[in-house]
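I am attaching a structure below and will ask some questions about it afterwards.
== subunit A ==
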Amino acid sequence: MSLGQHADFIIASYAVTALVVAALIGWIAADYAAQRRVLGDLEQRGVTRRSQRAKGDTP
Partner candidate 1 sequence: MSPFLALLARDMRLAVRVGGGALMGALFYFIVVAMMPFAIGPDLNLLARIGPAILWLGALLASLLALDRLFATDHEDGSLDLLMMGAMPLELAVAAKAIAHWLTTAVPLIVITPVLGLMLNIDMSSMGWVALTLLAGTPALTFIGLIGAALAVALRRGGLLLAVLVLPLTIPVLIFGVAAANAALVGPAPFGPPFTILCALSLASLVLGPVAAAAALRQGLE
Partner candidate 2 sequence: MAVIDLANPTRFLTLVDRVLPWLAGVTALVFAYGLYRVVGAPDDYQQGATVKIMYLHVPGAWLGMMGWGVMTVAALGTLVWRHPLADVAGKAAAPIGAAFTFICLATGMLWGRPMWGTYWVWDARLTSVLVLFLLYLGMLALYWTADDPNRSTRAAAILALVGAVNIPIIKFSVDWWNTLHQPASVVRMGGAAIDSSILVPLLIMTLAFTLLFFTLHFAAMRNEILRRRVRSMRMMQARESDT
């Protein structure tokens, strides 16, 4: 496969897209880890949600 005289622009396009997608995945994964950590922390302190105490599962 030859990318011709404008190879730089094509590579840059794919690089930018990969970067944006990677950033999006990274952000979502980091956010997930952070929320899980805080939730674990709160549960360890014995904080419960109203719903858990009422034995229902609607928050």
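What we mean here is this: a residue touches a chain if its C-beta (ideal position, glycine included) is under 8 Å from a C-beta of that chain, and two chains touch if they have at least 3 such contacts; residues count from 1.
On the choice of candidates, all candidates are chains of the complex that A comes from, given by their letters.
These numbers come from a predicted model, not from an experiment.
Trainee: Scan 1 or 2 and return whichever one touches subunit A in the complex.
Mentor: 2
Trainee: Along subunit A, where are the residues that touch candidate 2 in the complex?
Mentor: The contact residues of subunit A facing candidate 2 are 1-7, 9-10, 12-14, 16-17, 20-21, 23-25, 27-29, 31-32, 35-36, 38-39, 42, 45, 47-50, 57-59.
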